[in-house]
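Only one protein chain is missing from this complex, and each of the others stays in its spot.
Per-chain numbering from 1; labels A and B assigned in written order.
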Amino acid sequence: MRRESGIDYEPVIGLEVHAQLSTRSKMFCGCPSVFGAEPNTMVCPVCLGLPGVLPVVNREAVSMAVMLGLALRCRIEATSMFARKNYFYPDCPKNYQISMYEMPLCVDGRVDLATDGESRHIGIERIHLEEDAGKLIHGSGDSSLVDFNRCGIPLVEIVSRPDIRSAAEAAEFLVRLRRILRYLGICDGNMEEGSLRCDVNVSLKEAGSDRLGTKTEIKNLNSFKAVETGIRSEIDRQTEILDKGGRIVQVTNLWDADGKRLVEMRSKEFAHDYRYFPEPDLPVLKIERQLIEKIKSELPELPFDREVRFREEYGLTAYESGVLCAERGVADYYESLVRASGDPKAGSKWVMREVLGELKSAGMEIEEFPLEPDRLAKLIVLVLDETISGPAGRDVFREMVRTGEDAEAAVARLGLRQVSDKGEIESIVDVVLRENPREVKRYREGKTKLLAFFVGQVMKLSGGKANPKVAGDIIRSRLVD
Amino acid sequence: MGLTDEELGHLEKLAKIELTAGAREKLREQLERIIEFVEQLPNVDATAYDAVYNGNELKLSLRPDEAIRCLPRDEVLAEAPGSIDGYFTVPAIIDSKDG
Partner (left out) sequence: MKETISLSIKELLDSYRKGEIRPLEVVRAYRERIEELEGRIGAFIYVSGDDVLKDAEKLDTVDPRSLPLYGVPVAVKDNICTRGCPTTAGSRILEGYRAPYTATAVKRLVEAGAVVMGKTNLDEFAMGSSTENSAFRATANPWNLDYAPGGSSGGSAAAVAAGMAPAALGSDTGGSIRQPASLCGVVGMKGTYGSVSRYGLIAFASSLDQIGPMARNVTDCALIFDVISGHDPNDSTSMIGYSADLSSSGGTGLRGLRIAVPRAVEGCEMSESVSDIFRKTVSTVEDEGAKVGIVDLPGLDASIACYYILANAEASSNLARYDGVRYGFRHDSDSLDGMYEKTRGEGFGEEVKRRILLGTYVLSAGYYDAYYVKAKKLQAMLREAYGKVFHEYDLVMMPTSPTPAFKLGERLEDPISMYLSDIFTTPANIAGLPAISLPAGLSQERLPIGVQLVAGARMESKLINAAVGLERLFGFREKCLPAEGEVI
C-alpha cells in the first residue's frame, strides 16, 4: 500500500449482510415466502400495507435468528424490540420498514477466519430481524413497475465490526458466513438470486494511527467476486485521492456489474433521517433462557469445528477438509461414506474427485445425487481389495450413477472383474513377451520404462481385466532372468 | 422555540407533503404555536422507561410458520390507481434505491 507520498494506508472495512430466511411464510403475515411467482400473487392486506392492518411475528424467523446468533457466538438479548425505519419508496408499502434499532436481538459475536494459517476473527456487532421490500422493475417509458411478492419476507441483518483489513479478507468473511447460514439450513445464500446481499463500508487510516478516515459505502454487490473487486477498486480510489492530498467525501458507490466498476450515486439533497421509534404494533420480544438452551442443543456441528474434527479424526489435510466441509450436505455424505467403507483417505479421494466432479458436470446439488454413500462404499471396497482396478472403478462409478445399479451388478455386466490370478496373468505375459521380442531386448538393455508398454499390452490382451500391479510384478520378474 | 420556513420545508420533504403557497405561512404559524404548547412538558426522572414501550405489559405472541392466505390478484389490484400486467405502476424512478 506504499505510494509516492510514502504513507502507508490500512483499509478499515465493515460488512452489512442481509440474508433471506427460508421460512415457509413471511415475517409478519401468513403469505407464502416463494421465489419466482407471478407478480403480486403472494400478497395479502398486511404485506400490501392496506389501511387498518397489523403485523404478527413469525415464530420460526425468531428461532432462526437465535440459531444464527448462537452459531456466531453472540449474546442473545433477553429483551429486544422492533422499530420503525421511516422512508418513502414504492417497494416499501407502509413507507416504513419494521426492523430493529436500539435493541437488536443478538450482539457481540464473531466469525473465525483462517487466512494463511494464522487464525483471525471478525467481530459481529449485531444481528437483527426485519422485513424485505418488494421489487421495483423499470417498465417501458415513463413508469416503473412494482411487485410485492418479496415484500415482507424475513431478513436477518448481520453487521460486522470494522475489523476486516483487506478485500480478500472480506470475501473470505462472506464465504464463511454464507457457509454457516447454509449449514444451519436457514438461508440458501444465493447472491445472484438475492437471498444474500452485502453492503460494504470502506475507509483508510494511516498505518500506526488510531484516527479513522471518512468511510464510504458500496452497494449492489451481487457476487463474491464483485465484493472483492469492488472493495479493491474503492481502496485504490481512496488511496489515490489521499496521495494527492485530497479529502474523502462520504458517498455511496454502486457496483456496476456489467462494467465492473464503481459508479457514484446521485447525491441526495440531504441525508436520510429515518426517524426510528419503537414499533407500537408489537410488544417487546422476550427470549426465554429455555428457548435459547433448546436451540443451542439442536445446533448442528458448525463448519469450522467440523473442519478441525475432520483433520483430527480422519487425518485429512487442511485443503481436503476445507473442500469436504464447504457444503454441509457433502460433509454429511463423506461421513456416511467413511462409516460404510471404513477408509477416510479413499473416501476423501472419491468424494473430491468423482462425486464433486459428477455434481459439477451435471449441475446438481449433493441432495439430488442418486448414488447413496452406502452403495458407493461398496464400490470403493471393490477397488481397495483389488477386485477391480482403479480405472475400472471409475467406469463402474459412472455406470452406477447412470443406471442406478449396484457396484457388483455393474462389474458383472461390464465384465470388469479384475483378474489377479497369477497363473492366468502369467500365460498372458508369456504371450506378450513372445510377441514383442524387440522390446524385450531393449528392456534388457536398460530401457526399463518399457514396463508400462508391456503392462499396457497385457491389459489389451486381457480386455482390461488384468490386475496391472500383478502384471507388472510378473513381467519384471520374467525379464530379470 | 420557533419554526422557520426552512425547517417547515424540511418537514415537508420528510413527510412528502406539498403545501400550497397560500397555506404555508398560516400553517407555519399554527405549528409554531402548537410546538410551543407541547414544549411545556415537565422534566421527568422516570428511569423505568423501557417498561413503557407499549406501556401495557403486553406479551408478544408469535405466529406459527404456516403459509396460509393470500389475496387473489384481481383484489390486490382492484384499488390500484395504476397497474399493468399484474404490476403496480408508478412514475419512472431514475436513481437506484437508497436506504
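Heads up, the rule we're going with is that a contact is a pair of C-beta atoms (placed from the backbone, for glycine too) under 8 Å apart; a residue touches a chain by one contact, two chains touch by 3 or more.
Bear in mind that the values here come from a model prediction, so they are computed numbers and not experimental data.
Novice: Can you list the shown chains that the absent chain is in touch with?
Specialist: Output: missing chain touches A, B.
Novice: Determine which one of A:Phe35, A:Phe224 or A:Phe277 touches the chain that has been left out.
Specialist: A:Phe277
Novice: Thinking of the whole complex, not just what is shown, which of A:Tyr96, A:Phe310, A:Trp350 or A:Phe454 touches the missing chain?
Specialist: Touching the chain that is not displayed is residue A:Tyr96.
Novice: From the list A:Met64, A:Met81 or A:Val146, which touches the chain that is not on show?
Specialist: Within the whole complex, the residue contacting the unshown chain is A:Val146.
Novice: In the complete complex, which positions of subunit A touch the hidden chain?
Specialist: Here the touching residues of subunit A are 45, 48-57, 84, 86, 88, 90, 93-96, 142, 144, 146, 273, 275, 277, 280-283.
Novice: Since one chain isn't shown, list which residues of subunit B touch it in the complete complex.
Specialist: Touch set of subunit B with respect to the missing chain: 3, 8, 10-12, 14-20, 23, 27, 30-31, 33-35, 37-46, 48-49, 51-56, 58-61, 63, 71, 75-76, 78-82, 88, 90-93.
Here, only the chains that are shown with their structure count from here on.
Novice: Could you tell me the distance, in whole angstrom, between the mean C-alpha positions of subunit A and subunit B?
Specialist: Taking the mean C-alpha position of each chain, the two centres sit 40 Å apart.
Novice: Report the residues of subunit B in contact with subunit A in the complex, numbered from low to high.
Specialist: The contact residues of subunit B facing subunit A are 10, 13-14, 16, 50, 53-54, 56, 58-71, 73, 76-77, 82, 84-99.
Novice: Mind listing the subunit A positions that touch subunit B in their complex?
Specialist: That would be residues 23-25, 30-33, 38-45, 48, 56-62, 79, 81, 85, 87-91, 95, 133, 136-139, 141-148, 219-220, 252, 254, 265-266, 268-270, 272-275, 278, 280, 282-286 of subunit A.
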